[in-house]
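Removed: one protein chain of the complex. Kept in place: all other protein chains.
Let's turn to subunit A:
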Amino acid sequence: MNHSEAADKFNKDFDRTTWHDETLWWVRQKRDRAAFAIPEWEDLRNTASQIKHNVLSNLDTYLIEFEKNAKANGVTVHWAADAHEHNQIVLSILKEQGIQQIVKSKSMLTEECHLNPFLAENGVEVIDTDLGERIVQLADEPPSHIVMPCIHWKKEEIGVLFHKHLGTPEGCADPSTLTLAAREHLREKFLTRRVALTGVNFAVAETGEFVVCTNEGNADMGTHLADVHIACMGIEKIVPKRKHLGVFLRLLARSATGQPITTYSSHFAKPREGQQMHIVLVDNGRSRQLGREEFRNSLKCIRCGACMNTCPVYRRSGGHSYHNAVAGPIGSILAPNLDMTKNADLPFASTLCGSCSNVCPVKINIHEQLYSWRQVLTKSGHSPTAKTIGMKAMAAVLSSPSVYRFSGKIGRLTLSNTPFVVNNSLNPWYKQREMPEPPKESFGEWYKKNRK
């Protein structure tokens, strides 16, 4: 199902779509209040963007520096060229430990690599410990938002899900009660699992440490109780120096949820005594994207989700309609790099209004890249068939004055005399809108009559 078909399905429930739209807009407004309270906000965005640009322009050197310092800290560093190799590395660490059960905190990279299904096929049980991720995992769904994974779920539905899986009272939809039930359910997992996997928000080349941000404390509960900590990161997560964290931590939570900072910003440098720490550095198309001049800035992304919360299309189509681990505007410029054929529809899932670029904390020109991807995809024959036919027909009409005049006349006659020919469910232009009264004559005809 492509984006517009999936969005169509999502929009069948009008009230739910409105609720989804308003919930995300509320988060966007919280972001605004947090950002506007910082007079130097624009300076911070510029600085962050410049730091990330330097990172991209010197990434190989920083990766080598990071590896050297992490190793000196007693951390084992692995390199994975693609998703498959990443998954194999994680599995081999688990096999070495003889482990079949792990806890995992949020990592969009492992979603991108489809680690969970891979591990399940290999007999490993993965428990997602972020509450939102646990909810969608119990429902056998992927997250629909990178920061708020179950933003599309209503509390009553979560109540039903928890009643079935966690034994909460039937009909209970109180967020506090449900959260407490999840806390108890997951506490047992934290206490019994020997391997914890986390994502990485930032990795510091200068020190070899990496930072993981959570509000729930699930990354910390997992890792500090486990014998083995595996941290998986895309190679673009590097920042050069520790002091740069000050810039990014000021931007991240304010952009994501409007909080001044996440509850926990955990800096992992060395394994705990007796503990093993592994870092898996993953390319999976990032070095290729780095070579695309128009699109390389997409690698600056710090995964705050602000572009999703503000996007009128995301808000009214839901994360799942993007059929990619990262949804929304940023997902739509990252996904075609992963698979042009499968994701050709995504850069078209936008009005190009530019709101995404306006809120991006690292100033990625998201809407311009969406526009550029459309051109790249169309030139390489990846644009959706209906769009191609439509565009070709339009080009034929617009390039011939006589055909243009004739088509205009037919259009006006049809709209006035036989509107049912176009006003039907086959024509997407009529969905949720009324067409205007057609004029009796074209401007050309009027001008011919009236010029004196």
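Operating definition for what follows: contacts are C-beta pairs under 8 Å (C-beta built on N, C-alpha and C of every residue); 3 or more make two chains touch, one makes a residue touch a chain; residues count from 1.
Keep in mind that, in the parts below, contacts and distances are computed from a predicted model.
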Options "NADH-quinone oxidoreductase subunit NuoE", "STAS domain-containing protein", "TonB-dependent receptor" or "L-lactate dehydrogenase complex protein LldG": UniProt name of the undisplayed chain: "L-lactate dehydrogenase complex protein LldG"
Chain not shown: contacting residue from A:Asn58, A:Thr76, A:Thr378 or A:Thr414: A:Asn58
Among A:Thr47, A:Gln137 or A:Thr198, residue touching the chain not depicted: A:Thr47
Listed residues A:Pro117, A:Pro175 or A:Gly411, member touching the removed chain: A:Pro175
Contact set of subunit A toward the excluded chain (per top definition): 23, 26-27, 39-40, 43, 46-47, 50-51, 53-54, 56-60, 63-64, 79-81, 85, 129-132, 135, 148-151, 153-155, 158, 175-176, 178-180, 183, 186-187, 190-191, 215-218, 220-221, 224-225, 235, 240, 242-247, 249-250, 257, 259-272, 281, 283, 287-288, 290-291, 293, 296
